[in-house]
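This is the structure I want to talk about, given as structure tokens.
For this view, one protein chain was removed and the others were kept in their places.
Now for chain A:
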């Protein structure tokens, strides 16, 4: 028996892109495999879904009855459970389904024989079903996040939960603000840092793929977007993409912005 930590990478409903944070490591993947024992990682080869492990990484959201059982089993078999990416952490882009009134009818609208399709009405985050020990946000996560996390765990240090906002990187890297200089509806002020402010560095507004940051003023930003001339539906769509189920985004998505923004703007102008 090896005394190296035993790890597993499990896939649920996803695009496989966060597993690539491992498979795209290049030579570091081989170095990683020398420091840990990879017990289950179907895309890379090893299959042992029910094995006991020290660390389980979960990609993807819970979307079938079978998924619900599987995630509970994995939780029982794992010392430490980590979600990787938007789907596992917040339900991901497929949580757009959760907002649709007729989602239960979708299989019948698409498949000739819907009775063969196992699909819940909701795309759920892993934390809706079991305790999660640590979350890596991002759509997709990148290799640097994985390396930092694994290094912390291998050394017995608590991993750091990065809670800064994308704006911080723009300031540090002297990236020109797309919101202020170009009037673009940038989500950077309310989005978790970690990507390296990629969109602003490419001249476009952040669309929030790393998920909502804590203590962020989403209502204030939505008001600002209204000031830029965005209609309520356009504002809600900004918050309704890869993390539609996250509670901070729900504060905007679930509101009647036609009413609320008019009131807020009136309030602001009377304050002035």
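As a working rule, contacts are C-beta pairs under 8 Å (C-beta built on N, C-alpha and C of every residue); 3 or more make two chains touch, one makes a residue touch a chain; residues count from 1.
Note that contacts and distances are computed from a predicted model.
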{"item": "Chain left out of the displayed complex - its UniProt protein name, from \"BCCT family transporter\", \"Phosphate transport system permease protein PstA\", \"Ni/Fe hydrogenase subunit alpha\" or \"Prokaryotic ubiquitin-like protein Pup\"", "value": "\"Ni/Fe hydrogenase subunit alpha\""}
{"item": "Touching the absent chain when the full complex is considered, from A:140, A:188 or A:212", "value": "A:140"}
{"item": "Residues of chain A (touch criterion as defined above) contacting the omitted chain", "value": "11, 13-21, 23-24, 26-27, 29-30, 33, 38, 42-47, 49, 63-64, 67, 92-94, 96-97, 100, 103, 106-107, 109-113, 116-119, 139-140, 142, 195, 198-199, 201-204, 207, 209, 234, 237, 241-242"}
